[in-house]
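All protein chains but one are shown in place.
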Amino acid sequence: MKVLDATRPGKAPAAPAPRRRAARPRIAPLVGIVLAALAAEIVPRTGLIAGDALPPLSSVLAELGRQAGDAALWEALGRTVRTWAVGLVVAVVAGVVAGVLIGLVPILRAITASTVEFLRPIPSVALIPAVILVFGTGFESGVVLIVYAGFWQVLVQVLYGVQDIDPVAHDTARSYRFSVWGRVRYVIWPTALPFVFTGIRLAASVALVLAITGELVIGTPGIGQLISVAQSSGATTEMFALVLVTGVLGVLVNTGFRYAERALLGWHPSVRRSAGAR
Amino acid sequence: MTDMVSVKGLNKVYESAGRRVEAIGDITFSVARGEFACIVGPSGAGKTTLLKCLAGLLTPTAGEVLLDGVPVTGPPPGMAVVFQEYGRSLFPWKTVRQNIDLPLRQKKLPRAERDRLVTDSLGAVGLADAGDAYPWQLSGGMQQRVAIARAVAYEPQVLLMDEPFAAVDAQTRADLEDLVRSLWRSLGITTLFVTHDIDEAVYLGERVLVLSASPTCVLDDVPIGLPAERDQVTSRSTSAFAELRTRVHRGIQDAKAGRRTSGAAA
Amino acid sequence: MTDMVSVKGLNKVYESAGRRVEAIGDITFSVARGEFACIVGPSGAGKTTLLKCLAGLLTPTAGEVLLDGVPVTGPPPGMAVVFQEYGRSLFPWKTVRQNIDLPLRQKKLPRAERDRLVTDSLGAVGLADAGDAYPWQLSGGMQQRVAIARAVAYEPQVLLMDEPFAAVDAQTRADLEDLVRSLWRSLGITTLFVTHDIDEAVYLGERVLVLSASPTCVLDDVPIGLPAERDQVTSRSTSAFAELRTRVHRGIQDAKAGRRTSGAAA
Amino acid sequence: NGGSSTGLDPSSKTPVTVRAGFIPVIDVAALYLGQKQGFFADHGIKLDIKTAQGGAALVPPVVSGEYQFAFSNIVSVLAARDKGLPLKVIASGSNSTGHAGKDVTMIRVPKDSPIRSAADLAGKKVSVNTLNNLLQMLGEVAVTADGGDPDKVKFVELPFPDAVTALGKGDIDAMVTAEPFDTIAAGADTRVVASPYLEMAKTSLTTSVYFTSEDQLKKNPKLFTALKAAIDESLAYAEAHPRETRAQLASFMKIEPGVAQKVTLPTFSPTIPQSSVEAFVKAARSHGLLDGDISYDDLVWSGTAG
Partner (left out) sequence: MNILNFLRRVLYALGLPAALVALWWVTSVNSTSYYFPPLPDVLDQFGRLWLAGRFADDVVPSLVRLLTGFLVSAVIGVALGVALGLTDVLRRGAEPVLEFLRALPPTVLVPVIAIVAGIGDGAKILVIVSGCVWPVLLNTVEGVRAADDVMIDTCRTYGITRGARLRHMVLPAAAPQIAAGLRQALSIGLILMVIGEMFAATNGLGFSIVQFQRTFAIPQMWSGIILLGLIGFALSALFTVVEKRVLGWYLGLRESQKRNG
């Protein structure tokens, strides 16, 4: 076996040129976006969907352009992002720690299972009055709502991830007497990581949804509050412009996670394969 | 005899995660229809890589692979492969019987026929009563035998086996060797067989290809002139056998030492 | 010499998914401190199960395992295991070096010492320049050698190896055999070595335990009286070696035939 | 937290910050205008306005003392008091106009609808913004007054903008509106079949109010006296200057300029007539929104310190 440097001796690639794969994936997202944009432009214009209830994309974009000059939009965006980020970080950290702990200790799992299943489906929205009473109408309430909703998403994913450990890898760690921490860090965590990533991506959008909903209902300043005002004024185009901002935020967040995933999961079959050996 | 498998100027470079490995330098050889060829070579020589290229699972970096005169672009029909990673090639969600049955269903064989093939092949590898177990309930050697049974039951035209007996005991190994040879003789399956056991290579094959260390080339191509009727005790004790074994062994030593041509080559 | 490993009336029954398998019937034996014992037996005999019980990874159904006089309840310190499923025992998210390094970190060795051990052990198994690759970028034999390097670098008091050379070529195998023997001699490691290769068992061990087919018992316990200084060519060609090989071989045949006592036993 | 601590005297030199929870609707324009006119500053109050989507999210912060007062329609406050929440109305919010066909809330049907009067709504789908609240009650009042059976009407809950769309698509048969959506719906081929407030009383009614909790009132009577004075001045000013009030809309709503010019403004008046409250209590009781009786003095703060 020999590891070669960049230049390979021997003959040049023969007739059937290797498939050009690298270029395509870069275009793919654009194609998807363009198709979706066309649909968003054309469908409202056909009148398939009643009247001006759903404005065409172009007018939404124009409206967005107008608002982009307004500091209020950016300030609101900043607040929303802050609530989102704080809530998400707390939810993820709490979910991962609790998930690993519960996943590792079978008794803990048996004891908590029923309570977890009971609490999980309780909607944050139903808790809003109680949350306002305790945490006020500010930023903290938004964070609490996000943590409550996001925590369960991460927890469930981590539990399934911890369960996915390869028995042989687990035995290897045990036989070399890895400490509990060593096992968590070197065996359990990497195994669960793909599950955790999915959990974080789920929680990230749920957190965004709740940041917006919280602002919408409670009136904490942010994008959601702007949406609420637009909604109750019947300013449909304006509302969709704000909704567009929300969606774009979601796309950006996901792109970030995809990069992180590629960096952290380079060893994983899913990432390896898309890197394109075959 | 026509060429069933023919490999021309095959070259394969792995490029992943900042590592570039030229697994196969330049390999050219061909195997006739119905021939039994064994492949030996040092660990990491690129034997598995070669088999995967033959099976259409890997696209060569350069060169080409022809199967029955047709360039291989994807897995061709009528081919069975026993993977070196036998454990991972069995479906853990299927019982042993179901694992063997699945490829047969793809061949659209009638149910009775499939049942017979599954039962026969399980019996042949000595696992008649493990049919309803899941693969993960079996020992390593048993799993490997399930993978062999699956290939055997498939009745392929071309059979590629990657160290298929690595995990079984000496006695079972001898039985399986005889099983593969008798199958080959009765069905005329073109067989490529990767092994580390020199005796096994000589005993089984009509021909032994010795690969060099990577970047790999064919170091030696040893025709095995032993009679077709072979027997574990008598065949192995002939002087012809001993000579062949010595030649292949020298080839491997050359390969390990990094030589690119074998002193033993014709 | 005191007993390092002692197994008394060991019995292990697997019960899962409606299948009940008595993998180990009743095994009693002991291995002295610093002894090198090889274990052979038919595929599915329960060798892996036995090793896992010794390593404290499986709880016996009945009987007990003592390590240095202390009952084994969990993986004991100072023990290294090379698993039969070498591929799955390497962590795919770590490079080869990191895989070998991890257990050493758990032992809290200083960094320089760890680096030295990793480099030395990689060199010893012939993978000096594969340190930065990930396991899935390596061939089967190379992966297996990484698993061996990991155990070797760990410098255990007790070393359990489950068919550790199954995936490497003859020449590498010989080198690794000599590596393991020299390690055993220089460090006095108590070694239990499962293999399917009878010659290997006789060449390596001071003692060969022959297991019956399951439900398993010890069919034969063959002391290997060969001199401690062994050599691939000369040792293997002595008549004593040939005799021992024949005895073990007969034992295996008895086991395969399902006999519960060996005609060859003393 | 704002000025909720005991004994704040808003007449002192440094203004007291008062947090208010509003809903972004036309009715609160009066206070935005009053704030602009400096009525609150005159009373030593710095108004900090927060907005929320509905009353359910405004009551908790008032109860907890985070907000000093909030805006609501009168029926929600009645319902809360009925359930034992110690809320008190401190000032009037807005009034219906008292003009048939040109009120802040109307029942509208598509132009080509066979529905002629409120009684025809029996068996039909009628949208309200919130079920079991003011608008549903108004719908029922109108049907009853027209001799129909309100129990036969199928009320559905739809946000106003969607109701306008649904009305156009024929998903619903009628809609109970509130400005600015009455104006928006008027522009979408609809016609009025009833002006429900006029069925309750022939005059203008106090339909929305500003409220706080009894607890806060007890702790800070002086503050609330000052606050009430400022609110009342704002209401009077807004009533007297409808064009300024209208101009104020764009500052806190995203209302289209064309619509803002056309909307029917409510009337503003500092007084809360006893008859008005009684009319609402009576209607709410007969339509199942209240269990018990609530007297005028229970609901409305006497308005004097101490």
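Every chain is named by a letter (A, B, C and D) in the order it is written, and numbering of its residues begins at 1.
By definition in this document, a residue touches a chain if its C-beta (ideal position, glycine included) is under 8 Å from a C-beta of that chain, and two chains touch if they have at least 3 such contacts.
Model, not experiment: these values are computed from the prediction.
J.: From the list D:Val18, D:Leu31 or D:Ala80, pick the residue that touches the absent chain.
T.: Of the candidates D:Val18, D:Leu31 or D:Ala80, D:Ala80 is in touch with the missing chain.
J.: One chain isn't shown here. Among D:Pro15, D:Gly98 or D:Pro159, which residue touches it?
T.: Looking across D:Pro15, D:Gly98 or D:Pro159, the contact with the absent chain belongs to D:Pro159.
J.: Which residue from A:Thr137, A:Gln153 or A:Thr220 sits in contact with the chain not drawn here?
T.: Of the candidates A:Thr137, A:Gln153 or A:Thr220, A:Gln153 is in touch with the missing chain.
J.: Which listed residue, D:Val63, D:Leu217, D:Val281 or D:Leu299, touches the chain dropped from view?
T.: Of all options in D:Val63, D:Leu217, D:Val281 or D:Leu299, contact with the hidden chain holds for D:Val63.
J.: Need a quick check: the contact residues on subunit D for the chain that isn't drawn.
T.: 54-56, 59-60, 63, 76, 79-80, 83-85, 127, 130-133, 154-159, 161-162, 165-166, 169, 171-172, 289
J.: Touching the absent chain: which residues on subunit B qualify?
T.: Output for subunit B: 52, 55-57, 74-75, 77, 79-81, 83, 85, 88-89, 91-94, 102-103, 105-107, 134, 136-137, 150, 154.
J.: Contact with the hidden chain only, please: which subunit A residues?
T.: Residues in contact with the chain left out: 24-25, 28-29, 31-33, 35-36, 49-50, 53-54, 106-107, 110-115, 117-127, 129-130, 133, 149, 152-153, 156-157, 160, 163-165, 167, 170-171, 174, 194-195, 197-198, 201-202, 205, 208-210, 212-213, 216-217, 224, 227, 231, 239, 243, 246-251, 253-255, 258, 268-270, 273-274.
We take it that only the chains that are shown with their structure count from here on.
J.: If you tally contacting C-beta pairs for every chain pair, which pair wins?
T.: The chain pair sharing the largest number of C-beta contacts is B-C.
J.: List the centre-to-centre spacing of subunit A and subunit B in whole Å, with centres computed as mean CA coordinates.
T.: Measuring from centre to centre gives 46 Å for this pair.
J.: Could you tell me the distance, in whole angstrom, between the mean C-alpha positions of subunit B and subunit C?
T.: Computed value for the inter-centroid distance: 27 Å.
J.: For subunit B, which residues are shared contacts with two or more other chains?
T.: 14, 16-17, 19, 21, 44
J.: Which residues belonging to subunit D are in contact with no fewer than two other chains?
T.: None at all.
J.: Which part of subunit D faces subunit A closely enough to touch in the complex?
T.: The touching residues are 21, 23-25, 50-54, 56-57, 59-61, 63-64, 66-67, 159-162, 164-165, 168-169, 180-181, 184, 188, 252-256, 259.
J.: Applying the document's contact rule, which stretches of subunit A touch subunit C when the two form their complex?
T.: Of all residues in subunit A, those touching subunit C are 1-3, 166, 168-169, 171-172, 174-179, 182, 186-187, 190, 267-268, 272.
J.: Which residues of subunit C touch subunit A in their complex?
T.: By the definition above, subunit C touches subunit A via 52, 55-57, 74-75, 77, 79-81, 83, 85, 88-89, 91-94, 102-103, 105-106, 129-130, 134, 136, 139, 142, 154.
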